[in-house]
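All protein chains but one are shown at their positions in the complex.
The letters A, B and C name the chains in turn, as written, and every chain counts its residues from 1.
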Amino acid sequence: MIQRKSFGSDNHAGAHQAVMRALAQANSGDAVGYGADPWTDEATAALRAAFGARGGVFFVFTGTAANVLGLSLLLRPYEAVICPESGHVNVDECGAIERIIGSKLLTVATPDGKLTPALIAANLGDRGDEHRVQPRVVAISQVTELGTCYTLNELKVLREFCQAEDLRLYLDGARLANAAAHLGCSLADLAANTDILSFGGTKNGAVGAEAVVVMTEELAASAPFLRKQQTQLGSKMRYLAAQFLGLLEDDLWLRNASHANAMAARLADGIRDLPGAKLWQPVDSNAVFVRLDPAHIARLQRLRDFYEWDPSAHVVRWMTAFDTDETDVDHFVADVRRTASTANSSSDS
Amino acid sequence: MIQRKSFGSDNHAGAHQAVMRALAQANSGDAVGYGADPWTDEATAALRAAFGARGGVFFVFTGTAANVLGLSLLLRPYEAVICPESGHVNVDECGAIERIIGSKLLTVATPDGKLTPALIAANLGDRGDEHRVQPRVVAISQVTELGTCYTLNELKVLREFCQAEDLRLYLDGARLANAAAHLGCSLADLAANTDILSFGGTKNGAVGAEAVVVMTEELAASAPFLRKQQTQLGSKMRYLAAQFLGLLEDDLWLRNASHANAMAARLADGIRDLPGAKLWQPVDSNAVFVRLDPAHIARLQRLRDFYEWDPSAHVVRWMTAFDTDETDVDHFVADVRRTASTANSSSDS
Amino acid sequence: MIQRKSFGSDNHAGAHQAVMRALAQANSGDAVGYGADPWTDEATAALRAAFGARGGVFFVFTGTAANVLGLSLLLRPYEAVICPESGHVNVDECGAIERIIGSKLLTVATPDGKLTPALIAANLGDRGDEHRVQPRVVAISQVTELGTCYTLNELKVLREFCQAEDLRLYLDGARLANAAAHLGCSLADLAANTDILSFGGTKNGAVGAEAVVVMTEELAASAPFLRKQQTQLGSKMRYLAAQFLGLLEDDLWLRNASHANAMAARLADGIRDLPGAKLWQPVDSNAVFVRLDPAHIARLQRLRDFYEWDPSAHVVRWMTAFDTDETDVDHFVADVRRTASTANSSSDS
Partner (left out) sequence: MIQRKSFGSDNHAGAHQAVMRALAQANSGDAVGYGADPWTDEATAALRAAFGARGGVFFVFTGTAANVLGLSLLLRPYEAVICPESGHVNVDECGAIERIIGSKLLTVATPDGKLTPALIAANLGDRGDEHRVQPRVVAISQVTELGTCYTLNELKVLREFCQAEDLRLYLDGARLANAAAHLGCSLADLAANTDILSFGGTKNGAVGAEAVVVMTEELAASAPFLRKQQTQLGSKMRYLAAQFLGLLEDDLWLRNASHANAMAARLADGIRDLPGAKLWQPVDSNAVFVRLDPAHIARLQRLRDFYEWDPSAHVVRWMTAFDTDETDVDHFVADVRRTASTANSSSDS
């Protein structure tokens, strides 16, 4: 247990009480396994409607699993994925894409975690050459791993580029709720620009549940088999579905995300004027990336647990969650400022 | 929701209240993700002690995932697994072993789902031949997919044979609790005959949690990486761990399994004298396999949902769970007998 | 070097002089690599015509490679191959299908190495069940690993069954020439019953060259990429193509195969009346499978090198090649008879 509210990750938070209640409600009597239960039916139908998904909705347990399943539905063995160098699929999944799908990732350096048509186009030179993997999927994250969001227009431009180039678009939505909250748009607005996307429950207040949303029927045909083969078919599926029912009730998912975003904005505001602290990326979601003096980082880490994103650039990442409150933020800001001023005084001396 | 108690599968049952309470207790405050939390520490330590495991304990979400992780720790790319034809890894995992590990299963026909040294030995003829995969792991299930249990002596004999033949022994323990209850032995007694085994929580009253137990340190070194790569590293791990804490408290796992076994025995007793019904396998656990007249099966399936295990042999499977009670069994037996006598009268007319 | 003509395998033979001449002729001047050369053009066109293949012809180096490439063009990740237990893909490729394609083989016991609709049908029970791999390809060998041939009518019946069941048919033609010679049919007659097949040059007098023949355009689109990815794109492709040019000239492939078959028939005739020797399979090609007394086998192996196919059944395999001559056969028969009579006399004493 962590004593003070953690700004280390949004998965340090527990689960929202509404999710816990939904789990308890689902725990009544028997239900057929593997998804043939009323909770799964209801959650699936609700998400299909919310996303405008004609293909289907498939629950899995982790974000990595969602990415593997989603991408595996889009790729033949010699096809490749174009993604940002900083993408979760490239950096943080211990090579799951290469191991389980067997496909190469063609990575693109980006300043802000976001792909553009120009960045993608630079990887399309080898089409038709049998010596080279063939780019087929563009994989983006929304929110990106750097906390930034594509605007709806940026997504639309990407989508049109992909369609013109016969590329499919996969969106890693581990923090999709935060993007919807930031952009003030619907889930369907985001989904409309993709072929397949994931919708993360875990970082949004669930115990552990992600959904793979397949926009077209044609792409969904393999999904039940691949989910099972990829070890992600839950036998008591109702408990995955129930978590989404909890998050969907009265748009809890959106309220959770909006709140977390607001807390990140408050945090950013709290240190914006701090000498030596510089926001590294725009705060479009619940993540605050800041450049700090290394000595400052070291002092703050004695008080607080957080992730040094890029040690060579002295960039740290602070994250808020659905249950971060204003006092938590203010205390954290105070710790940041306190360790900064100590820094200054010590460097003064 | 199923109105009457299901005998279709032990995963039709919900979760035990003690597990739900443990989940609620774990839902307090922040905790570092991916297993660096006190619940994971406690559950891991308790299971290590219970199994006598020097390697480690790794939580995953599904039984298929446990089998994939466990086997992947034991195999090099050209090595193969000897397993019963009826094994879950062969039949019910949509080819996960072949896809994720890339290894061949050398399957052995067995009358009772159990391997013997003689059955294994028949697959060892090609050792050293570069054209053939090399048998390296023997994979058994305890309880088997046919509801039978290896005796401790049978396990010991298997283990000694494997050691003499330089084979490793993996045990799929999706229903390990039922085996321990049936044999009246400890988890450590079962584990001592294996290199790696799984311990299933899901069918024993959990929401969805399995543990991969690695008996030696040497075999565990790759496990954290492979669990992540295989999409099974839970970010809010405490909720997996908490389920095991719930099951371990006052040996709930054993009480749940003993009760389920007793209900299966009651069910078997209830139909033992029924003309036309014949027990197909010994009732060593919470499964009852019965041969019935096909017309009888058809009539009973109009009332009850269960799995026709082997349609060509007219064998059906009925399962009990931790929450099956004596009345449930008696009603089910009554349905079986009623549809049987109808059968007789209808065939009389 | 082996002093006496080997009956151990048709790959103990060297290459036919016409193949060596074709290699020498192709060794003139420069040619663009990876198949953009006139020899590849010519051999490909000739084979497309001979097989009636609209998809394409792809040269590879080994029979295992041909099977991997051919099957990989037909399978999605959760789909499986139904094949005889004795199939080369199952027994003799060190798990290449499972490793490189990642697909499960559903094996069927057969008395003669041949599949039938009834044997296939027994593996179709799980279609649509997400827990099970989905049968999609039937893989047969012609000639089979037991030296038997499907008749054209048997192939047609298989093909019609597959089409009715939405199954694709792959044919491993490592010894296709011997089948065509036995049946007195064209390569196109054999190919017409398949989706993809291989045509083996190596055992027919080549140095080492196999062709994957894809019957329809749609199935061939991935082939150039998968051949490269599977490590089988030869840079100096002309030397693969030239081997086929050598075999195709004046139907050398057919003359080689007919001759080898005739030598096998002569060998079978030579031992047919031998007490204690019993033909195990019909001699439809260049292989003779015989049951012999174990003591007889042991004595003969002191003189001759051959493969004990099934030690428990005392079945041995003797193979002829394009360069086996009548004297070779007669000497071999004499050795068989001599060691047999010794056997008899020794068992008499």
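Heads up, the rule we're going with is that contacts are C-beta pairs under 8 Å (C-beta built on N, C-alpha and C of every residue); 3 or more make two chains touch, one makes a residue touch a chain.
From a predicted model like this one, the values you see are computed outputs, not experimental measurements.
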| item | value |
| --- | --- |
| Omitted-chain contact residue, chosen from C:V108, C:L146, C:A177 or C:V207 | C:V207 |
| Hidden partner chain, touching residue among C:Q142, C:Q232 or C:N261 | C:Q232 |
| Chain not shown: contacting residue from A:V133, A:A180 or A:L300 | A:V133 |
| Sole residue of C:E79, C:E93, C:E145 or C:D172 that reaches the chain not shown, by the stated touch rule | C:E93 |
| Touch list for chain B against the chain that is not drawn | 34, 72, 76-78, 102, 130-131, 133-134, 222, 224-229, 233 |
| Where the missing chain touches chain C, by residue | 1-2, 5-6, 8-9, 11-15, 20, 23-24, 26-34, 37-38, 60-65, 68, 93-96, 99-100, 202-203, 207-208, 225, 228-236, 239-240, 305 |
| Footprint left on chain A by the chain that the document does not show | 77-78, 80, 91-95, 98-99, 102-105, 107, 125, 130-133, 311 |
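By definition in this document, only the chains that are shown with their structure count from here on.
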| item | value |
| --- | --- |
| Whole-Å gap separating chain A and chain B, where each centre is the average of the chain's CA atoms | 34 |
| Chain B and chain C, separation of their C-alpha mean positions in angstrom | 42 |
| Contacts with 2+ other chains: residues of chain B | 93-95, 99 |
